[in-house]
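So, chain A:
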Amino acid sequence: MTAIPLTYYLVVAAFLLCAGLLIVLTKKNAIMVLIGIELMLNAANLNLVAFSRNDPQLNGQVFAIFSVVLAAAEVAIALAILLNIYRKYNSSDLDDLNTLEH
Partner candidate 1 sequence: MTMAINKLFFFFFAAMTVLPVIYILFTGNIVRSAFALVVSLLGVAALYVLLQAEVMAVVQLLIYAGGIIVLLLFGIMLTRRLSEEGVFAGHRGVVIGALMALMLFGMLVRLILGSGLEFETAAPVTDQVAHVGIAFLTDHIVAFELVAYLLLVALVGAAFLAKKSDKA
Partner candidate 2 sequence: MHGAGYESLKHFGLCLSSFNLAPQHFGCKQVDQQMITFLVFLPFLLGFVVIGVYAERKIAGFVQNRLGPTEVGPIGLLQTVADLVKMLQKEDVRPKAIDKPLFLVAPIVIFVSIFAGFAALPLTEGVDGAGFSVGVFYLLAIVSIDVLGVLMAGWGSNNKYSLYGAMRAAAQIVSYEIPLGLSVLCVVMYGQSLDLQQLSIQQGVLSDAPAYFLGVKGWDVSEVGGFLTWNVFTMPVLWVAFLIFFIAGLAESNRVPFDLPESESELIGGYHTEYSGFRWGVFMLSEYAMMLLVSLLAAILFLGGWNTPLPNIGGLQLATYTTGPVWGAFWLAGKGLFLIFLQMMIRWTYPRLRVDQLMNLSWKYLTPAAILLLFIVGIWKLWML
């Protein structure tokens, strides 16, 4: 399956990275920011797995599996924090979190 060159996969990963970055920068809702973070993590994983195709040790895949697991843990904690923020400030808009004390 060497018909598809490596650079195609890397371009898709670069697109996901930039799109995720744009979502994190421009969206106001906390969940949208989380979606952007997930897209950036996926872009990195796609890069890792694309390069591990060359590697007989499959180090890239192993690294990517660890990355996915850590992403899951991070999303769980982020959502728990978000629930607490929603209960306190009654909104999940990140621009409303501008006081240290409520």
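Assume a residue touches a chain if its C-beta (ideal position, glycine included) is under 8 Å from a C-beta of that chain, and two chains touch if they have at least 3 such contacts; residues count from 1.
Regarding selection, all candidates are chains of the complex that A comes from, given by their letters.
These figures come from a predicted structure and were not determined experimentally.
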| item | value |
| --- | --- |
| In-complex contact of chain A, chosen from 1 or 2 | 1 |
| Complex contacts: residues of chain A adjacent to candidate 1 | 1-12, 14-23, 25-29, 31-32, 34-35, 38-39, 42, 45-46, 49-50, 52-54, 56-59, 61-62, 64-66, 68-77, 79-84, 86-87, 92-93, 95 |
